[in-house]
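Encoded as structure tokens, here's the structure I'll be asking about.
Just one protein chain is left out here, and the rest sit where they should.
We just call them A, B, C and D in the order they show up, numbering each chain from 1.
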Amino acid sequence: MSPFPGVPTEQPPDSDPGAPQPPASAWVAGTETAVDRLRPKPAATGDNFLTKALQNRYLGWAALGIAIIAPFVDGSSFAIGVMTNALIFVMLAVGLNIVVGYCGLLDLGFAAFYAIGAYVSGSVAKLLEWPILATIPLVLAAAIVAGVVIGGPTLRLRSDYLAIVTLGFGEIIRITANNITVTSPTQMPIISGPSGIYGIPSLSFGGLDLGPVSNPLGSYFATLLIVAIGVLIASRLGRGKLGRAWRFIREDEDAAEAMGIHTYTVKLAAYIAGAMFGGVAGILWAAKQTAVSPTDFQFLYSALILMAVVLGGMGSIPGVILGAIVISALPDLLTGAGAWRYVIFGVLLIVVMIFRPQGLWPHRAVERVRRRLRSRSGPYDAEPPGSARPPVVAP
Amino acid sequence: MTAPVEALLVVEDLRLAFGGVKAVDGLGFRVMDGDILSVIGPNGAGKTSAFNCISGFYKPTGGRITFLGQNVTGMRPSAMAARGISRTFQNLRLFGDLTVLDNVRAGMHLVIDQRFFDAILRTPRYRRGEDEATEKAHYWLDFVGVTANRGAQARNLPYGEQRRVEIARALARGPRLLLLDEPAAGLNHTEKNQLLGLLRCIGDLGIAVVLIEHDMGLVMEVSHRVVVLNFGREIAAGSPAEVRRDPAVVEAYLGAEEAS
Amino acid sequence: MTQLIWNGIFIGAFYALVALGYSMVYGIIKLLNFAHGDIYMLGAFGGFAMLTAFGGSVAGGSIVALLIVLVLSMLGTGMFGVVLERVAYRPVRTAPRLNALITAVGASFTIEYGTSLVAGPNPEVYPVQLSGSALHVLDAHINIQQIVLVGIAVALMIAMNLWVLRTRSGRAMRAISQDPKACLYMGVNVDGVISWAFFIGSALAGAAGVMAGAYFGTVNFLMGFIIGLKAFTAAVIGGIGNIPGAVLGGILLGLLESFGTAWLGGQWRDVFTFVVLILLLTVRPTGLLGERVTERV
Amino acid sequence: ASSSGSGGAGSSSSSGSSSGGGSGGASGGTITLGMVVPLTGSSAAIGPYMQNGAQLAVNEINAAGGVLGKQLKLDVQDGACDAKSAATAANKLVSDKVTVSVGGYCSGATLPTLPIFNGAGIPMIIPAANSDDLVNQKLPLVFLINGTGTQQAQAALKFMTKEGAKKVALMDDNTSYSTNITKNVAGLMAKAPDGPQQAIHESVTAGESDYSANVNAVMKANPDFVYWTGYYQEGGLIIKQLRQAGYTGKIMVADGSVDQKLIQIAGQNNAQGVFATMTQTPQTIPNGQAWIDKYKKAFHADPGPYSTQAYDAVRVAAEAMKNANSTDGKAIADALMKIDGFQLFSGPLKFTPEHTLSSGGFLILVVKGDAFDVQDQLQG
Partner (left out) sequence: MSTANALVISDLNVRYGHVQALSGLSLSVGEGEIVAVLGNNGAGKTTTLATVSGVVRAVGGRVTAFGKDITNGKPWDIVGAGIVHVPEGRRIFSRLSVHENLQMGGYLVGDRAAIARRTRRVYELFPRLGERRKQEGGTLSGGEQQMLAVGRALIAEPRLMMLDEPSMGLAPLVVKDIMGVIKAINETGTSVLLVEQNARAALAIADRAYVIETGTVALSGRAADLATDSRVVDAYLGA
């Protein structure tokens, strides 16, 4: 017996696992909800060559390969500087993507976490003469605290109100940094108000100097390694149970809540995860620049990071990486254009948004349906997999 | 006044007011294990509002909701879901941009055993959890008879299929109690018949179903019991046949034609 | 004290004027128009260009000249807003909301640096400046022109509020903000109404720009940035999309800044304002006058 | 640590460097001087002034036969007064193999460029940034030819004392340039209890139009002397708003505000009698007008803030290279330390061990009519 009389419970045999299943009844023809027709549609996802190529799972490795070869193609300090900047920006964008792309929370003050990372690592490394990478645990802790402090009371707000709160938070952090002066017991300036922190140690690892000037390649590859790990973590986070929960919240918070997702906690988790990425990016920035100041963390930077996420394709890791590289490197490469540089940049943003609304490299919306893992029979002949009865969480 | 042990859900003197509007006004009913209970009543009688209270979306202004012997009044929706209450929505609330499979996996959020680091490290537990989730998702989609491509975005499915996906999503959680708000709205005759079969199957799984519906054919066929609301209060209750003959129900809701 | 309050109200009136247009545009198409502050800047530059072109000849009858320039600038920025909407925002209207936000940031860059290319990066000095005698009211210095400017801002606010709440097109605007497609079924020329909203919002920003130029006496190509953020803040404080809220938010922001400076010093002013703002929003999540959204499930 | 271009096979050469690969950028008959200045962003107005000043010096030196038989060439990159752009620009100059850096404007953006130039063995002669933070790190190749914040503060206090100021309001715009001066003045005043005393220290946010709240706070403190250390745009507005609020005491501004625009923005009436702490300018030295004319002829524009310092930076660089008879960074740095008495706008050059000017050469200007005039040379 079939639950829907008239519709066979047995699916057509899965001889061709990947193929879309043939329509079994006339109404498969319809493709749209009858209720909500105003929502924007992604362009028809034709399975053209480019789409397929872009979805290749080895692409990530290819990209890493390019990143490894790049400094040997152009190893000038300018090129390495631009590339290192881009890497750090990738870290930032990947972090913000967790908040905005995965979870759908508008954050206009992401630079705050960047600042916290840079300031905590910079001041501690300078004051205690630690290698800067040793400050990672401290920075992560600070980022978590900051994420909870700002996210805690405000994550209940709806989007635009959240936007202004995060913007305000970013400004609070920047202005506070601008107003504090800290001197070491030996009268060495640690944090110097508007001049920020200077003389921060560059990257080093166990006596190996990875400074951007003394060892540009080493510095670049160390940054690349850390960013690559960050990207891997971010992309994996986006796939599991938590990552899915984020997307559910982005799509429909009420429905997610009805699925038993404690939306508030899960949103906070996104916020904290994003903050940690921002913090680590701050460390890399402090180590690369060796001098950071509050102006590095202006609202404009928060906006630029957000642009990277949207331009690349929200929720799509390859897209966000591409977006970050474009947003970070484009102004650097356009330096020759003088004041035209921002005009060009602005027009480009508009043009991309108009002609490629889902971003340069959007998240793949469809999922390949793999071969069934176990042979399957009709619901009435078999128990639901894994349990005798539909599982019920004990009250 | 103590509830008999078998009662899954006990609603007592439930009240909900919006400003002056008393949406629910002293409603009481109970749902037994394995029950299929229909809630009918004129538009604006407070049916959806009562659902929203039971599933935690509205905080009742008065009264008491007991589920599995526990007082759950005023808990947030995720807590209700964690206790075994699933629901669908009067207006479809699928995650339109996500795939059909993901939609059903959403229902399994509470069931999948996975920690933060499992996903990052790709532990065996992660793989096992993911595989199982996929498998169960397919199972439930088969169960409700979704024939469309399950890797496609949910919004691209035909309306009727979307309805089924929503039910599959609610079932995937493995609920003790399933709340369905007008599942037949917008379905044609054939589809309604299919839905009827599905509801019976769900009942056979031992899941209690509470159904809001305006389609009397469906209600009369499938329900074990019917509760009729008007102005946020119960005006009649009983077997479908009893309710259909009840003059108050005929007058307020059915009209002479349907009753016959 | 009186002086603090008056200072706050005065600068708040500017914020309010810019926030008004911001809120209006937001109200109708939910766009955080980051280029709005730049339209204020364009208004100021437009006024500057016209006054410079008229030359010294207007110096005498400056008030009349200023009024003419004000109206012309409002027309100009209004048209500019319409064109901007048509070219940059309309194509992304059905795309996800963040797209429009990025488009707006792009427009902002383009306008700022386009202006800098045309007019140069140097600040310019207004050829005609408002100058009037100061009054002493309850211990506070108040200029006549300050009173006039506040008066204009309040009058514009009242007119706009009446217009949005009472008139057919105002109602259409609110309706469009909720469901543009349904508006088509009602026979509303949706594009037309949105263009109108942009015209009015941009004209108001332009007016504020000219008034700022004439009162403060200087304009530069980045002057819109900060006030754009302030207007956004003001609009949110008041409840974004809400017209009286924008005015209230603007004035409140002005007062917060005034008192924040007095109590904590200028360098902590913005921290003070934003902390108050965050506290306010945790208590009233939709701003002062923004209605609570009771969403049905 | 002077391993410039260690991985530098095939550097992306641009405007500056020519193709030949000689050491120190002195190849092909040109020596390239690098300059990171803001051409975009909030300080976009300043960049061209500095670029032109430097270019003027380059033109003159080249006309006189160049340096070490080679022509000078200027490689200007936009630092946008922003740390990321400035670092990128500095890296670009390193890749372009410049010999000396003669740029640097915003302290915050200049700080991250120091290790880049210093590490690449390129001496920096910073013309315009003046924060003490720049030389705090004691980098061997970093030199400052603008008076430091400390020196300007000393000059300011000296003049305030002379004027008999009692209660001084210090106002800055919360940038490192500006707070560096106010903090130094405050520190000096605290050390001299019988001199002028700080009545209030007020910081404003740059880029706004209305400073009445700050002005109001200042008025509350009832000062008889106001010292503004930010830039001219805000300075003009603050002067105007101070006067509107009924302030009748004295006002002084720091060098960043010395521009005609200050007077225009404040209004000529309001600006009358406003003092300024300033290094020597063409206006204040003999035959200065000739320099201004040269500048105008070359660029069809008036010189602006830091045109002279940039001009001097190029000349100092040339002088050091000549003395060292080398384009090696270390040698140039040594030569710089040995310079004594080379005439700059700010006076004869002599570096302190901290790599700053031994005398800031500050004097006091005053607004008379529509221009700044010398009030006090502060000698003795």
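Before moving on, here are some points about what is shown:
By our rule, a residue touches a chain if its C-beta (ideal position, glycine included) is under 8 Å from a C-beta of that chain, and two chains touch if they have at least 3 such contacts.
Owing to the predicted nature of the structure, the values given are computational and were not obtained by experimental measurement.
Within the complete assembly, C:Ala182 is the residue of C:Ile158, C:Ala182, C:Leu264 or C:Leu279 that touches the hidden chain.
In the complete assembly, the contact with the undisplayed chain comes from B:Gly44, out of B:Gly26, B:Gly44, B:Gly62 or B:Gly238.
Remark: the omitted chain is touched by one listed residue; of B:Gly34, B:Gly217 or B:Gly238 this is B:Gly217.
Hidden from this view is one chain, which touches subunit B at 18, 21, 40-45, 48, 90-91, 158-160, 182, 185-191, 193, 214, 216-217, 252-255, 257-258. Summarising the interface, subunit C meets the missing chain with residues 168, 171-172, 174-175, 177-179, 181-189, 291, 293-296.
Definition applied: only the chains that are shown with their structure count from here on.
Comparing per-chain C-alpha centres with the mean over every protein C-alpha atom, the closest match is chain A.
Centroids of subunit B and subunit D (each the mean of its C-alpha atoms) stand 73 Å apart. Each chain gets one centre point, the mean of its Cα atoms, and the points for subunit A and subunit D are 41 Å apart. Residues of subunit A found to touch two or more other chains are 178-179, 254, 258, 339, 341-342. In subunit D, 40, 44, 174 are the positions where the chain touches two or more neighbouring chains simultaneously.
Interface of subunit B with subunit A (complex): residues 55-57, 67-68, 70, 76-79, 81-84, 86-87, 89, 91-99, 101-102, 105-107, 109-112, 114, 116, 118-120, 122, 126, 129-132, 134-136, 138-140, 142-145, 147-153, 155-162, 164, 169, 171, 173-176, 186, 190-191, 193-195, 197-198, 200-202, 205-207.
Those residues of subunit A lying in contact with subunit B across their complex are 1-7, 9, 11, 20-21, 23-25, 27-36, 39, 42, 233, 236-237, 239-245, 247-248, 251-252, 254-263, 365-370, 372-374, 376, 378-380, 384-387, 389-393, 395.
Looking at the complex, you find that subunit A touches subunit C at residues 37-38, 40, 100, 106, 153-154, 156-161, 163-165, 167-169, 171-172, 175-176, 178-179, 254, 258, 299, 303, 306-307, 310-311, 314, 339-343, 345-350, 353-354, 357-358.
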